[in-house]
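What follows is a single structure, and I will ask about it in a moment.
Removed: one protein chain of the complex. Kept in place: all other protein chains.
On to chain A.
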Amino acid sequence: MSRPEHTAPPEIFYNEDEATKYTSNSRIISIQNEMAWRALELLALPEDEVAFVLDIGCGSGLSGEVLEEEGHVWVGMDISDSMLEVAKEREVDGDLFLQDIGQGVGFRAGTFDGAISISVIQWLCNADKTVNNPRSRLKRFFSTLYSSLARGARAVFQFYPENPEQIEMIISSAMKAGFTGGLVVDFPNSSKAKKYYLCLFAGYKDNAKDSPALPKALGEGDEGVQVNYASKRVHTRRKEPVDRKAVKDKKWVQHKKELNRARGKDTPLDSKYTARKRRTKF
């Protein structure tokens, strides 16, 4: 799997070329859209209520459009100018901010009813400048996010971890900031459909046991598409040999010979060897 984090920092990687993919490439759009819906589902906002939601790394506003469809009011932030330019062209309803989330989320306490983020926080694990220490950036991000969320609000992050250490680093930073919750892995048995969602709950810092249970992942166990272990070939053996009669027996051969003779063809003479099997040795 290619890792864009290794090529360039996000504000450079997501240039105009990359940004246009998010309006023209239907595959990217459908994947982003699907993940945004799933994130919104995991966010579990109260039904039939308009919420004030933060979209972290909103990019071209694909996830924002999902929020709009559900009628929510949203605010998005992204570090890439080109992506925000695309979002402006699409005339999204949300307020856009040019912001580096590693520098913190600057909102008053209790502002948002929820936060979603699609394919973003793995970027925080990369240090592209000497001043950028991933741990301190994660710490600053999660602690400022925690304070800007309302009590009982959730934050759902879909992300692509590079290795288990990254997951560990991200989750531990979030827990240190006061969040409860954990990782939901959808379709863990599929290499393609497997998706990581970090579900965080704000406001249970001092009473972690009141924290809601982690939502159930999709495609776990028997639900998902599974492939049986197929290294051995299965041989089905017949229990009893079936008694089959030979089609071309002595009677059939003699009948054929007779016909040929009647037609005046050259036909070998009949003998005791006619239509007899050869010895196996032969």
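As a working rule, contacts are C-beta pairs under 8 Å (C-beta built on N, C-alpha and C of every residue); 3 or more make two chains touch, one makes a residue touch a chain; residues count from 1.
Note that in this section contacts and distances are computed from a predicted model.
The complex appears with one chain absent; UniProt names that chain "Trm112p-domain-containing protein" among the candidates "Succinate dehydrogenase subunit 6, mitochondrial", "Trm112p-domain-containing protein", "E2 ubiquitin-conjugating enzyme" or "Ribosomal protein S14". Of A:8, A:98, A:208 or A:259, it is A:98 that touches the chain left out of the display.
Among A:6, A:27, A:108 or A:238, only A:108 touches the chain that is left out of the view. Considering A:23, A:144, A:190 or A:267, the position touching the chain not shown turns out to be A:144 (whole complex). Mapped onto chain A, the footprint of the missing chain covers residues 49-50, 52, 71, 73, 75, 77, 79, 84, 88, 93, 95-100, 103-108, 110-111, 129, 131, 140, 144, 148.
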